[in-house]
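Okay, structure first, notes after.
A single protein chain has been removed from this complex, and every other one stays in its place.
What follows is chain A.
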């Protein structure tokens, strides 16, 4: 992939039998460097997570997950997917939670699991999604900041890279 640009130019000169354009070393390295932001922006990239809100699916010390953006762009997200989205409270942070309800779904959730068993049922508004952490006792999710607009969803996590023992696809929501 990273060839020596000098040898490539020399090869071109000999093959074509005429002088290449002077002063324009057509190296392909910057092209590949530019491709990476496009791939990570539109296709997929790897992200590191940390925190206890997705136990037992994701560990406290952090996992490295592969995220893909094709599902979000084509609208193929389903309840039960682990998604990354920009936090509604801090646009500089990308948060990882599990998708529980799409727009129009009826979602029942425990309002405050540490103190009471009170449940609340809402309908997810149009253009929004409802996300919840797997560890309902220690998570800030849609129960705190409400339904998340779909435009904030960055991608869907589909593969765990690290730690090694969790390598593979992500577990479904624990019952």
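Observations on the structure shown:
Quick note on the criterion: a residue touches a chain if its C-beta (ideal position, glycine included) is under 8 Å from a C-beta of that chain, and two chains touch if they have at least 3 such contacts; residues count from 1.
Methods note: contacts and distances are computed from a predicted model.
Chosen from "Mitochondrial inner membrane protease subunit 2", "Basic leucine zipper transcriptional factor ATF-like", "Aminotransferase class I/classII large domain-containing protein" or "LRC58 protein", the protein name that UniProt gives for the omitted chain reads "Mitochondrial inner membrane protease subunit 2". Remark: the residues of chain A touching the chain excluded from display are 15-17, 31, 34-35, 37-38, 41, 85-92, 125-128, 149-152.
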